[in-house]
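Apart from one protein chain that is not included, each protein chain of the complex appears where it belongs.
Chain lettering (A and B) follows the sequence in which the chains are written, and residue indices restart at 1 in each chain.
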Amino acid sequence: MTNSSTNMRLKLPITCFILEIILIILFGVLVVYDHDTDAKLFNKNMKINNSTAGGHSGHGSGTSDDTDYRNDFYYRYPSFQDVHVMIFIGFGFLMTFLQRYGFSSVGFNFLIAALSLQWATLMQGFFHGLHEDGKIHIGVESMINADFCTGSVLISFGAVLGKTSPLQLLIMAVFEVTLFAVNEFILLSILGTRDAGGSMTIHTFGAYFGLMVTRILYRPNLEQSKHKNSSVYHSDLFAMIGTIYLWMFWPSFNSAVTAHGDPQHRTAMNTYYSLAACTLSTYAMSSLTAHDGKLDMVHIQNAALAGGVAAGTAGEMMLTPFGSMIVGFLAGIISVLGFKYLSPILEAKLKIQDTCGVHNLHGMPGILGAIVGAVTAAVVPKEVYGNGLEKVFPDVASGERETSDQAGMQAISLAITLAIAIFGGLIVGFILKLPVLGAPRDNACYEDSVYWEVPGEEHHEEELNAVRTEETEHINS
Amino acid sequence: MTNSSTNMRLKLPITCFILEIILIILFGVLVVYDHDTDAKLFNKNMKINNSTAGGHSGHGSGTSDDTDYRNDFYYRYPSFQDVHVMIFIGFGFLMTFLQRYGFSSVGFNFLIAALSLQWATLMQGFFHGLHEDGKIHIGVESMINADFCTGSVLISFGAVLGKTSPLQLLIMAVFEVTLFAVNEFILLSILGTRDAGGSMTIHTFGAYFGLMVTRILYRPNLEQSKHKNSSVYHSDLFAMIGTIYLWMFWPSFNSAVTAHGDPQHRTAMNTYYSLAACTLSTYAMSSLTAHDGKLDMVHIQNAALAGGVAAGTAGEMMLTPFGSMIVGFLAGIISVLGFKYLSPILEAKLKIQDTCGVHNLHGMPGILGAIVGAVTAAVVPKEVYGNGLEKVFPDVASGERETSDQAGMQAISLAITLAIAIFGGLIVGFILKLPVLGAPRDNACYEDSVYWEVPGEEHHEEELNAVRTEETEHINS
Partner (left out) sequence: MTNSSTNMRLKLPITCFILEIILIILFGVLVVYDHDTDAKLFNKNMKINNSTAGGHSGHGSGTSDDTDYRNDFYYRYPSFQDVHVMIFIGFGFLMTFLQRYGFSSVGFNFLIAALSLQWATLMQGFFHGLHEDGKIHIGVESMINADFCTGSVLISFGAVLGKTSPLQLLIMAVFEVTLFAVNEFILLSILGTRDAGGSMTIHTFGAYFGLMVTRILYRPNLEQSKHKNSSVYHSDLFAMIGTIYLWMFWPSFNSAVTAHGDPQHRTAMNTYYSLAACTLSTYAMSSLTAHDGKLDMVHIQNAALAGGVAAGTAGEMMLTPFGSMIVGFLAGIISVLGFKYLSPILEAKLKIQDTCGVHNLHGMPGILGAIVGAVTAAVVPKEVYGNGLEKVFPDVASGERETSDQAGMQAISLAITLAIAIFGGLIVGFILKLPVLGAPRDNACYEDSVYWEVPGEEHHEEELNAVRTEETEHINS
């Protein structure tokens, strides 16, 4: 045992064990299967259905019930898996662009996501889902929501990437998940705000929370690690795996928890076109803002995704592909401009060291998405939705409010989200300053070897030649 | 601003912006939601259904309608996402095999795909889908078709890989998408040809179009870049990511737009077995054609996929797994032989510099697939299909034509496809010769740094040792 503060030998295991044991106990006390995952509940009408519907069932497996296809699993599980890939591959590999921080990017992403999704199940269940029996009922939709909340934590991780210990990240995750659930509860349950893809609840919240944390953790001497805060050729390719997966599956992300039927379908399609338009404007701006017209991988890896963020609120509305493309187009422009001109200012003037530029990918596009959501709610007449109105704006369909009220709620929700994120990030940032949490020193940031066993380098040529020589000798003998 | 022709600073942004703005305007004028993505249309019978069907709905989300599960989204969206992965990860990473062209392979793939899918939506909608209201109605099936058309452009990209500027690629994409839509319209709408997985419309078309383009763009002095037209160890591993994703999801590709029910199911299964058989013959041929019996990554990365291409037309027919395996087996053999013996001849004699060997992966297997489709249509009696005939051969089911007529149409369609592809590629090749488009010089092909900011190399060991030393000192202090 050493007394180096970055030695995690006792701190990390103890924290993980305690957190996991608390989670297990709380799950044991509070969590039960919901209607569609519980064997008894889901099949309680099985015989009745069979007798009335009359014999459709039963070819093939013999266990197919007449209503099995109505299980929410079949509506949402493919979307869930796409979201899951975004959380673990998308976010994880997007952050591997740093030359010596790949293990931590994928590995800490993995650790804090695994923690967050469990804690999020409890927090979200506690706020939104407590049933009359006092229990949290869970199924595929709660898994998606837990992954969503996790995404918010990973956005904040992007802001502090390279400058925090795994222990700090675990603590941050616990607090951020909790605040996320509070904000989400206020927006979705109290105010009746619509935000299916989370422009506000996930992206704006995660970005500004993370920006505040990194502000509080400001390191004036970070230039000691500056040479490692950059990519190398292969690390940029690994990062593109993350980018492309996020890009491809964003339609699933935005549509994963919308109502069944046309809203899921429409949201996925709107997001698809928003992202396509965003990609064109990203490439254009990346080339335009470089003195020699060369494309910058940082922009491609990040700004091309802003169209997904910006379609997160209005995606389920009757935004039209036309509207979606305008939104995506603007998001790409804003995001590249942010990377090129705003981020250096934020660092120099506001002391915000935003490693991944989450302000440009999640912050500003998230706010754009919130505004687009409010405007779309206001300007599209409710007649456009017909009977489908209650799937998108249930409070308007029930006559409880007008579309203009809904738009107002959407705008207020953005302000609330910003307030909770900024205030929350401030508090949590101070908590993370505790020396016992083992942050790396200023000259050891962006470096895997502080927290990981790192293998030596290959010596290809020599070995290869050795083998080839032997092989040849063997063949010739 | 410099006068170097490869400087894209104004050309690329202007082109991207103009194209995207045109796309947005045309979408605004022409494109509307289809039945399954429009809130009003999809839910117009909601109340009627509820009253007649009586109360199945409503457990869980409260928004589940009695017919939500009939939305085409649930039949096709998982397949769409698999196709999407093939287009962006599959094609993109397959081409990263070049040692210094990974940014361009993934990045240009990303750019031209994002453009093509938007343009394809319009072109395909214009030819196949204009409704009585003069609008293009879109949903998940049009997204899949747009991705398919994009795939064709990316095949052509493979032929010219490393030798073109992003501007040339954008121009090529605009023309190729248009011609693709014309050819597809002639085949599917006028002739009633069946080609669900696109052996003809996608693979044969894309390959021969690209081969003609690269023929016109012939570079006699390309050997100046020869040392970069090869792989390194890790670039071959990145390429395998592309290969494996293409291989795994090809069953989804071929089945994505077939009729609901058995055809989707059967097509996926036929393709699965075709690919498995193809993999065995590819490994066998790769080893057999090497003087020392060693496997060649080029073959594994490409030829193992030929079974998917060759099952693209007949996959939805009653080809049987047995037939599919024969087709895949032959496709693998043909493809490896093409890489080994035909490609060098094409380059030396016909001046066709086919970077990725698309003739071997898409060209010949595409023709094989077209022939297999015609033969299968001819030899399988229509009784084998029973009531399912109209899902596969609607014109035969309606009595409009016999299976032999269908087979004839399939064969004619191959000839038409080849003609349009070759003639189109010829014209477009000449257009791409415009010097203003900024092609790289002969000694700067296969090189990312012409169009990309490329990071420096890592210096792991030194830094690592520095950190370790400091760490140790810190611990001991």
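Here is the rule we use: a residue touches a chain if its C-beta (ideal position, glycine included) is under 8 Å from a C-beta of that chain, and two chains touch if they have at least 3 such contacts.
Predicted, not measured: the structure shown is a model, and the values here were computed from it.
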| item | value |
| --- | --- |
| Residue among B:33, B:127, B:339 or B:385 touching the omitted chain | B:385 |
| Among A:71, A:124 or A:376, residue touching the chain not depicted | A:71 |
| Touch with the omitted chain, as defined above, among B:20, B:34 or B:176 | B:34 |
| Positions on subunit A contacted by the hidden chain, ascending | 2, 7-14, 16-17, 19-20, 23-24, 27-28, 31-33, 36-44, 46-47, 56, 59-61, 63-65, 67-69, 71-74, 77-78, 81, 84-85, 88-89, 92-93, 96, 102-103, 106-107, 110-111, 114-115, 117-118, 121, 138-140, 143, 166, 233-234, 238, 241, 451-458, 460-461, 463-464, 467-468, 470-471, 474-475 |
| Missing-partner contacts on subunit B, residue numbers | 2-4, 6-7, 34-36, 67, 69-70, 72, 74-75, 78-79, 82, 99-100, 139, 141, 227-228, 230-234, 236-237, 240-241, 244-245, 247-249, 251-252, 259-266, 268-269, 272-273, 275-277, 279-281, 283-285, 287-288, 290-297, 300, 304, 318, 320-322, 325-326, 329, 383-392, 394, 441, 443-444, 447, 449-450, 454, 456-457, 460 |
